Structure formats: structure tokens, C-alpha cells
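One structure is given below, represented as C-alpha cells, and several questions about it will come after.
Missing here is one protein chain; the remaining ones are kept as they sit in the complex.
Read from first to last, the chains carry the letters A, B and C; within each, the first residue is number 1.
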Amino acid sequence: MTQAESILVIGAGIAGMKASLMLAGPARKVYLVERLPIIGGKTIKNEESFPNMECSTCMVAPIQQAVLQNPHIETLTYSAVESIEGSAGDFSVSVRIKARYVSLEACIGCGMCFEVCPVTLPNEWEESLIEKKAIYVPCSGSLPNVPVIDSERCLKLNGTEECNLCVESCAFEAINLEDEDRLLELKVGALILATGSETFDLSALPGLGYGALPGVYSPMEFERLFASNGPTMGEITLRGSGAVPDRVAIVHCAGREEQGYCSGICCMYSFKFVRFLKHKLPDVQVFNIHSDVCVPGKNYEDFFRSVNGGDTEMLFTSSIADVHVSGTDSGLRVAYPDGGGVTADLEVDMVILAAAIIPAPLTARLAELAGVELDDSGFIRTSLDGSGSMETSRAGIFTAGTVEGPKDIQSTVIQAESAAGQVAFLMSSMADLTERDPSGKSVKS
Amino acid sequence: MNSIVMKQDASTAIRELLAYLLSSSRVDAVLTMRQVPETGSCDLGLITDPSGMVEAEPFLPVMTANAGQALSSISMSGKRIAAVLKPCELRGFTERVKREQGSFDNLLTISSICGGVFPLEKVISGDLEKLVPRYIEKTARAEAPRGLRETCKACEEFVPMNADISVSVTEHGSLMHLHSDRAEEYTEGFEGERIEARADQSHIDRMMKSRSAAKGKLFQSLEKSSGLDGLVDLFGKCVGCHGCSRVCPICYCQHCDFESINFDYNQPYFQESLEARGALRLPPDTILFQLGRLTHMSFSCVGCGMCSDVCPVSIPVAGIFKKTGERTAGLFDYVPGRDSEEPIPVMVFKEEELGDIG
Amino acid sequence: MSETGTGKTEMTARVGVYLCECGPNIAGKIDLDKVMADILSESDRYRNVELVIRRYGFLCSGPGKQYLEDEIKENGLTHLVVAACSPRDHDSTFMGVCARTDLNPYLYRIVNIREQCSWVITDPEEATERAATYIRGSISRVLRQSSLFEKPLEINPDAVVIGGGAAGMEAALALSSDLRRVFLVEKSASLGGGCGITMPQEKAVIEDPNVDIYLETQMSSVIGFLGNFEIGLKSADGKDEEITAGAIILAIGSDYSDPQESGRISFSESDEVHILAEAERTLEAAGDLKLRDGTMPETIAVVHCVGREEQGYCSGVCCSSSLKLAAAIRRLSPETAVTSVYRDLCLPGADGENVLRMARESGVELIRTKGTSLSGMELDLEKMDGTSEKRSFDMIIPAAAIVPAADTVSLAEMLRIPLDEHGFFKEAHRMTDPAGTTTEGVFIAGTAHGPMSVMSSMRFARACAGQVLTRLVPGERIVPEVKVTEILEAYCTGCGNCLDVCVYGAIYADTDRGISVVNEAVCRGCGNCFASCPSGALRTRHFTNEQIFREVDEALR
Partner (left out) sequence: MISDKHDDFTPRITSFLCKWCSYTGADLAGTNRLQYPTSIIPIQVMCSSRVDPVFLIKAFLSGSDGVLMGGCHPGDCHYETGNYHTRRRFAILKEIFDSLGLESDRLKLSWISASEGPKFAQVSNEYTEQIRKMGKNPTRKSVFL
């Protein structure tokens, strides 16, 4: 196999996985690089996806399995791209595979090592709602189901003390504290950037109380709170008090003004949260404080209607920017200007902020490495010719999913399929050139 | 509804209509009950020559086979056929059409408000001659004739549901109701006064009253054999002949799966199960066979009663199927044989239904 | 084979049963020696079966796999049972081991004695007993499995694109190369579709030597499956032609809803009410929007969300189109006052925000209402503060909803694909396969899928192209699933139950023979048809009644 037939996909979320599965085959090898120790991306953080309220794990797990079992995909988890040189058909990429300290081959995922580890840390994958050990898998049901060691917090690795408990607990001799980062030099013909996005940093909106008031939640926190494989095993209980909420306000458009665009999916996930709440807490009262309802496409309005009125009260505000959340003796107060511009008050015990979708912090760095342009919002720019192409400003480098801008899962998959098609086309035209070049010159090295 | 007044008795009138259909070449053949005058023997027959109509006894109150079952392949021959069917036979046929085992395309169906039929044993014993005149008289008065099959006594679906032509007979006379364009078209030119009339509802109501009462009693008698022990009691005498499924209009399979290797047992199974559980119930197949059949077709059971009629050991199969079938069909407001366009419940679904089942 | 006393020749099966210790994960809970002894003690209950039972440390490890491979070869195993972890983890691993030997991988089973036994059952004795039960069930079942063989199929890489609008042309361009022909079939006499403006791809499509364009032509018939379709085309002048292709892309576009459908809007022919798409076209062609009498309107209202209520969805593009049009009118004729009347502004993405800014900057008046009705040229606006206002305009432009094209129904029937609740083609899976349909090899692009922007249409088109480009690689063959359903013709009555429940259209009625026929290349092996067949005429390989019954019987022994 030559570089012309190899592809590098960066990011193993649903876009990266779909693109990899489409491209991998006897004639094409795919390297799938993922920063986290597990694959699956953001989708697997959601118990259910709108609008079908379909179980996300059920939807994604077969895709994850297919990726891991595909002989033509080399999945490099816990890895990062360090440099990208060359041009379409002939890229040289170096990938750093971080020391995992646990052998992907030998470990069977029994989890014995977690129990003995004396170090506890917040589990960021679970939005820090629970803790993990210094040797950990991010969540139950992780794929690959092999832990990593946080080298900065591991007592042995950071030099605090000669702890060897995990090594001793492992019956499989899968843990090697001498493990080191490895650098892998890859020759590939094309790249697909699919590193996803983040949600707006809500602490930048002090008026909404996130961070200061424990009853105020980010969307991802709430997703994990609801998830049956999450920190509370799916029980919706309030941070701190552990009480079950009676009244919940969902504030739309958090960060829209600041970002300067509507993410197009926050209304839908907010309505999904209404379903979540009513499903588990039938007596809960829910309020959606919004100014515009944006539910585009053939599948979304029905969903909105199914919650509107019955399950939630839609409260219109003339200015999201003037919504204010404060703490009271009994819970939280949300103050907002209503349709006539008069300030209304709402007493609740839980607030969920529908945060905007923003570029992931590492997107700019990736763009710089890959030499591709960003758009004004900081997402990777595509379709420079208006044709819907997924090619970036650099030939041979394509992109897919929310790294290109906020979008729902459907559009993410469509982009992944588009990008995969364009890569396949590029590859076949190159192979074609090779065959037909009478001079014998070839793009193959 | 356009109806034709029948001057003579219903059998004669329909015989004449059938002869008319044959002689005017509107149909190629007629399916009807026949009785050979010399011997009194009766069967279901296909007649193509108008002169053969003398043997036709369209409303003979016996069911030698479910005519709906017999009609299956005949109806798909491409020939135009007029068929005289009892309401349950027509419903059975309709259920078969839904399963691609028959077609209404070239068919004129004639049915009547049904007084029920006598068990086959009455035909064999030769008692039929005596019973029929009394039957006609009683049925016209909406009374239950004696000696009918238990299933018929308890049948509440005695009014034809989707016949082209239905016949109603009361003390006040007999009428032929035309329900479809085809009925109008085929009877064009057939002699008889046309009036606007429906079947006499009070007559139907009176019949229904006695039927409902009988059904209540039948179902109640089955309660005694409830539960696993009850089923064992009921089916304990089963000889495993599978006659019930062979005569069933809904059991349309060419080969019964329950007789296939899928349900065969190997020797170690017998031995080990016997050792583990200490007893083996023979004859084989009974409970699984009947439960399996119920899952396959109870919701489509038209209650024709053939299964009970042929059971050599008098197991009330029809009653059981009817009782269960009413419940399984009721889950989906399904009425077997009501309409050939109504989908079979297990072939379709609604996204929102049966809420608390999972 | 061994000779028996009766002179008959009988097969002797050699079943290998390998228990993985998985370190303490299995061996720490389950007494594997006892399991082995229990099963061996009963080995005489299998006729003509020899059991080989062994335990091993880690069967999934490199040495473990090698050990298993050697064992299969050395013992001449005819069947293999591996008692280890979940099939999700290592089913394919051990199938791979079988594939390196003469043992057909489908004569092997994995038994999950870890995730669903040792890890969940507290008591070691109970877990041990349970493991033995599972393994016995699997021995019984594996003996009834049969060898299955993959049958790669040759494919035709060409594609047919139905519809010559933006999506269709984009798909054609994305696909065409010297390795692949594209047949672009358009019902009308010209390319371009419903956008009303000249699409930039048109020239490229016409000049592309690998794209065959069929104008005034419709698809009249189709048979086949992914990689091998035969498609009948009928042209307006009655000419029939048959083409073959490996995939079909549906890009037939959409229509606009009738604004008067709702009853909230009523106007007559003579009123100056023009739907948005018309107004866009006029503005593009003429450079301005005039009233019928040739004068310029002084006031124009653009009414958003017309049809949203009735259709039950937000088309997602009308807000943007409406504001763009409003801004364009203001730019071209600054003396015209333009008012946009909306309920919610749905303007996702950075572009949306730009459009809104442009509209504001160009002086478009924006009015948010709870609802709007129209009678003649007078709008009744229900304001957010609860008051209402009636206003008349010289011209009114309703932004009608995007609705399915008329051909959608007939094409769906021809291709045996379902429609969604709004009458658009239904995707195979809303999230994971949005461009695919339940008929493999048939894809949906553009607004035939649902309302979307031109950019999204082209993305869908490229996604369809992506599916074709990656699945139908010239010179490569495709390997259909082997664990599919087969039909036992002698048992089939042709009742059609199986056809009704199969969402993939994998079963056909052979009316001449009065039976159903399974297209194995299309079947995905779910087994729904099997459960719908009272005759037992269907059999899903690897999940036959006999296999499952034996497993149940053994487990309950």
C-alpha cells in the first residue's frame, strides 16, 4: 500500500468513524487518530438523540465496533497529529501516540486496576460530576475498553511515591509504567479533519450564574445526569442537595449573541431535555425561555409541538441578553424581559443553559498544523467554490462534522459521506493518473 | 339498498339465479352445496352446466368442508364463478384472499343470513332429511333449530359481511339484497320485483339474542378447562390427527410447520427430559401445536366450526379458538373476514399502541 | 466417518470446547475444571460426537489464538465452541482463527461466560453451574450449524441520477470520471430544476463526456440491487430504453405549498400576492418587482412561515430567503418600503446572522407576530404584546413551505422505498444513514429528502456520490451478508406475509410459481420474515428454529 491509497482521519466521533468505515477497504487503508483514549465522540455522551429519542449508544456502538474490528482501519487512540507536510496525494504526517501505560492488546478491560488506585480525580468526560482514578476509562462501556493512566496524577509517574498497586492488580501484565510516547510517521494521500466542536464556555456569562450557582447546568452536564450509564445512573438529582427538581427553566441561546450566530440545534436539544425531564419526573414543571424557536427541517417541528404546551411552558423573552439567574433561599430565580419588555420573575430549582456550539479550543491549532483556513467564527472553512465541497483551502485536506460549523448528527454524517466520497474520488483519479502516465512518472513514491 | 323480492323459497330462487347466470354466460361455473336426490348424499360442488342445477341445494344446512377453503384455488383459475357461501365461509375466504390464497376478481359471492348448520354426524346418520324442513321453518321465525353444531348456536356473525348478494328469509318473505355494482350488473335481466329494502333488523336482533346467550354459555363451559391442567384435560384425548388444522380455512400452509423437523425431538431429549422431569405427556404435539396455531391465526378465526366438527374425540377446538380469537383480534379492533382490504394485524403496526406492554 | 454395525456410514463430529480463563475474570469465579468435568461426564449423550475440552489462559492473546489454531488442526475439529467473553469483543477474533484453518468459521460459536456470567453472578457455585449450562446449549447448537460461504458479486460502478436540478447535477459531477458513467435523467426539457436561477454546474454537466443527459425522460421501471440495477427509461416521445447501473440517486426536488391551503390566507387572482420563489425569479430576471400595472409598489410585505403550521415542519430556509429577498428589493429600489413579518427567525449558522444584518442595514422593517392572517391585500398582525394591527400593502410575498414533488409517490412505489410522515422519501436511518434508503443502492439527494438549502442539497448530493464512490469501486466486488434468509420452496404458500414485514424489499413474489423468493444480496438477516411465516418456509441461516430450540432445550434440561 502506498500513501496514495492511505488516508488519515483525525477525530473518531461519528463523522470520523463514518468516513473511515466508508473509505477503508482492501485497496485503501485508513488511519483514524483520536485525541481521547476512546472513540465515539460527543454522540455517545447523549443517552438519546433528537428527534427520535433514539438510544445513542445503540446507534453508535455498532459503528464503534465496526471501526475497531475493521482490518483496514488502524485506530490510534490517545494520539495527536504533530505535523502535516506535503501535498495532495503525498502527505507526510507525524502522529504522537501518547503513552497509555496499558497495553491495548493485553488488557481485557476487567477494571481491577481502578479499584486499587489510590488517586481520585474529577472525571472530565462525565463533566466532573463524578470522580475517576488516575488509571481510568472515561465511562462505562468505553471502546476500546482499555484504561489509560493520567501520568501527571499517577503517584509513581509523577514521582510522588513508589506506588505499584495497579501493576500488581493486573492479572494480564497489561500495565507497563515504563511506557513512552511513540512517534509515527505516516504517508497518506489525503486527510479528513473531523475533530468536532465544544459548547460555549458558560462562565463567560456571569449573569446566568453558571459555576456560581450549583443548580445551573451546562447542556453536557445535563446529558450525563440523564444518562443511565452516567454518574447518577440516570437519576436526575440536583448537584449538592441531591434533591429531585420540581421546577426547571431552560434558557435558550446562551452565547448566541457573543458568538454572533445561531447554532441551529440548541432549540432541539432543549426540547429533548424537556422530554428527558418529563420522562423521568412526570410531575416536574418545565419552562423554556426563548426568543426565536429554530427547528429547521422536516423532522423537528413535530418534536417541538410534542412538548410545547403540555410538557413545557414556552416563555417568550424580548432579550435573551437580559436574562438573569440568581440564587434565592429556596432555589433559583430567573428574571427576564417578557413580550412587552416588562421584567418577569420565575422561581425554579434547576436551570439548564442551552449553550451555543463553538469551535473546539484545539481547532485553531489543527488548522495551523494542516495549513487550512478558518472562517470568521473559527470553524474550518470549506466549500470555497459554493459547490458544497468538503475540501478545505488546502488541496487534499477535507473536513466533516461540527469542526466545520454547528450542525446536527444528520448533517454531520452527510458531510462525512461527502468528504469520504471526495477522498475516494481523489484517490481513484490519482491511481488513474499513475496507470495512464506514459512517462512512467508516478505519484507513487 | 336495491333488493329483489323472491317469490319462491330462497333455495329455489337462488337456484334459478345461478342457472340464469350460467345460461346468460355471466359466470363460467357455480360453487354450491349439492344434494344427489336419489341417495340424499351431499357435497360441495362446482357446476358449469345449467342442467346440473337441479342438484344444487344452495342453503343446505351442512358444511362438508369450509367452502371458503375450497374456493381458494378455483377463484384464481381465471374463470368467472358465482359462489354460494355461508357467512363464515365467505369470511374465511376473505382471510385467505388477504394471504394471497384466493381472489375476488372474477367472483360473485352469494350468502345468506345463516341459521347455522348440522354436525356432519347428522349427515352420516341420514337424519338430514327430517331435520331440514323444520330448520327452514324455525330459522324463518328467528328461532334456534334443534341439533345444530354448538359453534353455530353460539355464532354472532350470521349476517354476511361483504357478500355481493345476501339473502334474508323471514316469515314475511325472502329478499335478495344487492350490495355491489357487480351484483347489480350480474342480476340485470333476472326476473323479480326490485324494491328498496334491507334485511329485517328485528329478525336479526332476535337471532342475535339467542346466539349471544349460547355463546356466553359456551365460553363459560370452557372456563372449566382453564390453565395448564385444564388444557391437559381438554387435549388429553387428542389423537394428534391434526384434522382441525387440515379443515381450517385459515390454516393455509401447504405443509404444517408443526409436523416438520423443526418440531421433531431427538432421542436424548426425550430421555433426558424424562429423567429430569419424571413424566412425559403423550400424545405429542398437542399443546404446543394448538398454542402455536393460536399465535398464527386466532385473530383470523372466523368461527366456522369445522375443527370441532371433524375432531374424532370431540375436543371443543372451535370454541377455544373463537374465545381466544375474539380477544386477540379485539386487541386491534380487527374483525376477521370483514373486508379484504383490512390488513392482517400481525402484518402491520402503529408506532403508538399497546403502551404498557414493554 | 466411522462404520457402524448396521452398515450405515455416519458422520462423527469432533467438537472442540475451549474455555478461556481470562485471568481471574472467568477462572477466578467459575470453577472451569468442574465445568469441563461436568460436560465430559455426559459426553456419551451425544451420538457420534467426540468432545475435546480444554482450558487456556487468554485465548484472545497472540499465543492464545495460535494455540486455538493448532488445536483445530491437530484435533481435526469439525466444530468449535469458545467459552469466553461477549461476542461483541471477540467473536470476529475467533472467526478469524477458524478462517486460518479448514474449519468453516460458521461452525463455531462463542459463549459469553464473562459479561453475562462470571461478572454478574455473585456466587461461584451458581456461576459455575450457569457456565456449564450455557456451554451445553452452545454445543447443542453448534452441532446444528452449517458451513456458510461468502459469495462476492461483480458490480457495475455506473450511476443513474434522477433529476437535473442543483442536487442532481452536483451528484453527477461528483461521480463522473473515466471509470464511471453517469446517466442524468431529467423529466423536463432543460436542466436547472426548481431553483429558478441558472446553476453554475449546468455547463460543466453538459460538457462532461462521462455524463449522459436524458431530457424529457422518466424512469419507468427498475429491478435489481446495489451494484446491479436494470432501469427502464421512457422519454416524452414514447421511446423506451433500458440502462444498467449500480446505484440510483433520487434528486427529483420538491414543490411549494399552496399558501391558501391554511385558510388563514386568502386572496384572489387579481391581488398582488406572489409566492417567494416566483418573486425571486422575477427579481433575478428583471432586476425589479413591478405591480401588474407596471408601476413600482410602494410597500411590500414578505410573510414568513406560510404553510409551516399546515405542513407540520419548518422548511428552515424561508427565513433566510425572505430576508435576502427583502434586502435585495431595498437595495434595488430604495424607495420601496419592505416589511418582513415573522413568528420565529430561523437563521442557523453564520450566514444566517449575516443575512439578518444585511436586512436590518438595508432598512427592512422586521415585525415579530404570534400569528398573521391575510385577506386580499390586508395583513392582520397579532403582536407579541397581545395587541393586533391591520396593515395593507401594495404587494405581498408569502414564503410558502417546501413540500414533496408530485413524482415522489410513484417513484417510491417503483423503488419500494417508504415515504416519511410528510411525504418525502424516507431515509434508511435519520442519523446514521440519512442519504440511504431501505433499498440498498438507492440514495436521496436534495429537497427530495426534505426541505433544505441549496448548499445542503449539494452536500446531500455529494454524500450520495460518496456512498457510490466508496461502495462501488470499479474492479472490486461486494460481499453480501451470508447470515441471511433462504426459502424452502416446498413449504412456501406465497401468502406474502414475509413481503409485508420486510422493510428492505428483499423478498419478491414469484406469482407464476405462487411462492416468495428471497434476494439474498439485499437481505440483512434480521429474521422478521421468519417469524411472520406460519409455514416455516423461511430459514435465517445461523438462527434456524432447530438451532434455537436445541439451545433452549439444553439450557432447560
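One rule holds in what follows: contacts are C-beta pairs under 8 Å (C-beta built on N, C-alpha and C of every residue); 3 or more make two chains touch, one makes a residue touch a chain.
These numbers were taken from a predicted model, which means no experiment stands behind them.
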Quiz item: Which displayed chains make contact with the chain that has been left out?
Solution: A, B, C
Self-check item: Listed residues B:38, B:129, B:333 or B:351, member touching the removed chain
Solution: B:351
Quiz item: Among A:57, A:123, A:291 or A:402, which residue is in touch with the absent chain?
Solution: A:57
Exercise. Kindly note down the residues of chain C that lie in touch with the hidden chain.
Key: 86-88, 112, 114-116, 119-123, 125-127, 129-130, 132-134, 137, 428-429, 438, 483, 501, 503, 524-528, 530-532, 540, 543, 545, 548-549, 551-553, 555-557
Practice problem: List the residues of chain A that touch the chain left out of this view. | Solution: 47, 52-59, 61-62, 109, 111, 140-141, 145, 227-229, 233-234
Practice problem: Quickly run down the residues of chain B that touch the omitted chain. | Solution: 223, 226-231, 265, 270, 273-274, 277-282, 284-288, 291-292, 294-295, 298-299, 320, 323-324, 327-328, 331-332, 345-346, 349-351, 353-354, 357-358
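Keep this in mind: only the chains that are shown with their structure count from here on.
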Quiz prompt | Between chain A and chain B, centroid-to-centroid distance (C-alpha), Å | solution = 63
Quiz item: Between chain B and chain C, what is the gap in Å from one C-alpha centre to the other?
Solution: 44
Quiz item: Can you list the residues on chain A that touch chain C in the complex?
Solution: 14, 18, 22-23, 25-27, 49, 51-52, 54, 59, 63, 65, 69, 105-106, 108, 110, 112, 145, 171-172, 260-265, 292-302, 305, 316, 318, 339-340, 375-377, 383, 386-390, 405-406, 409-411, 413-415, 417-422, 424-425, 428-429, 432
Quiz item: Which chain C residues qualify as touching chain B in the complex?
Solution: 45-47, 490-497, 500-501, 509, 514, 532, 534-536, 544-546, 549, 553, 557
Quiz prompt | chain A contact footprint on chain C (complex, rising order) | solution = 22-25, 58, 60-62, 85, 88-89, 92, 170, 174, 177-179, 200-201, 308, 312-317, 344-350, 352-353, 384-386, 420-422, 424, 429-435, 449-452, 455-471, 473-474, 476
